[in-house]
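Of the protein chains in this complex, all but one are displayed in their positions.
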Amino acid sequence: MSTQSLQQLAERLRRFAAERDWEQFHSPKNLAMALSVEVAEIVEHFQWLTEPQSRELEAAKQAEVEQELADALIYLVRLADQLQIDLLEAANRKLAINEAKYPADRVRGSAKKYSEYP
Amino acid sequence: MSTQSLQQLAERLRRFAAERDWEQFHSPKNLAMALSVEVAEIVEHFQWLTEPQSRELEAAKQAEVEQELADALIYLVRLADQLQIDLLEAANRKLAINEAKYPADRVRGSAKKYSEYP
Amino acid sequence: MSTQSLQQLAERLRRFAAERDWEQFHSPKNLAMALSVEVAEIVEHFQWLTEPQSRELEAAKQAEVEQELADALIYLVRLADQLQIDLLEAANRKLAINEAKYPADRVRGSAKKYSEYP
Partner (left out) sequence: MSTQSLQQLAERLRRFAAERDWEQFHSPKNLAMALSVEVAEIVEHFQWLTEPQSRELEAAKQAEVEQELADALIYLVRLADQLQIDLLEAANRKLAINEAKYPADRVRGSAKKYSEYP
């Protein structure tokens, strides 16, 4: 795992946009749209695969999916930065809520409980 | 910014799924769908706002958007983990490509260049 | 407006899939994914446009958007057909609900009421 942090990535993206005078395009509304487009490019790789096939990507597809995941993270971090949200903290807080809401011994292996989640 | 890392979040998510026997639902195909659903919940908050309004969220909406961003990061990290992709490294590599492809002095403020990006 | 009906389009799509032995790929799960990917391709055309710009597309972009809308309708009709849902009837029924729920004289021009809709 990279030693770079999300915070450093956010700063690099801020610089990238500032140097190009592209902040004007980076309203949260537009960034949310761009994020959804990148995520659809991830979905596109999986739409005709079976679930087992999706667990065993061939090398070329794996490399493409990796680039789409990178794009998704880039827009997600940029959007969070514009909204002054600490992504990691928010995710850890949300996960603590989920851990309390779905106690392991009550929901184990249950598709039914799972379908209500999250 | 949280001192927790993406790597620690990935491990916490792995434990969360394992303890509930929910790995069976976490094929990359399903996780890509779940990620797209969470991102649409972000989009939903912005769909009827003007761009300026989206830059100035009221407190209640800001708190809701923060939760949606958290969910999106959770599924993105979980998906990357299932595919053994280092998200931060991939994002930094992709950003280096973008920096070379869109030299600041050639594209500054250009909506046209921008529309071709990414 | 074309004299062809949605029903005729559904039948043409059924034949198209049958002749190619592609029904095997057309589970509602997969078709829902494909539909979301096509819709994201629509969103992609609008993500960096202002709202006024989005109301005045140039001819080349208009032609591309038209193709994306066509793809979206194709997958939506195919999905409805696989689920034996009458799309037009469902839409008219839903619209009747919305008409009752949002009386014109109570919600006129209200962004607030609008933001709760649908």
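Here the chain labels run A, B and C in written order, and each chain numbers its own residues starting at 1.
By our rule, a contact is a pair of C-beta atoms (placed from the backbone, for glycine too) under 8 Å apart; a residue touches a chain by one contact, two chains touch by 3 or more.
Being a predicted model, the structure only gives us computed values, none of them experimental.
Chemist: Touching the missing chain, which residues of chain C?
Modeler: So the residues of chain C touching the missing chain come out as 1-2, 4-7, 9, 12-13, 16, 19-22, 24-25, 27-30, 32-33, 35-36, 39-40, 42-43, 45-46, 49-52, 54-55, 57, 62, 65-67, 69-74, 76-77, 79-80, 82-83, 85-95, 98-99, 102, 104, 107-109, 111, 114, 118.
Chemist: I need the residue numbers on chain A that touch the omitted chain, in ascending order.
Modeler: Chain A touches the missing chain through residues 33, 36, 48, 50-51, 111, 114-115.
Chemist: In the whole complex, what residues of chain B lie against the chain that is missing from view?
Modeler: Contact residues on chain B toward the absent chain are 25, 30, 33-34, 36-37, 39-41, 43-44, 46-48.
In this section, only the chains that are shown with their structure count from here on.
Chemist: From the mean C-alpha coordinate of chain A to that of chain C, what's the distance rounded to whole Å?
Modeler: Roughly 26 Å separates the two chain centres.
Chemist: Quick check: how many Å separate the C-alpha centres of chain A and chain B?
Modeler: That gives a centre separation of 3 Å.
Chemist: Can you list the residues of chain A that touch 2 or more other chains?
Modeler: In chain A, 25, 30, 33, 36, 39-40, 43, 46 touch at least two other chains.
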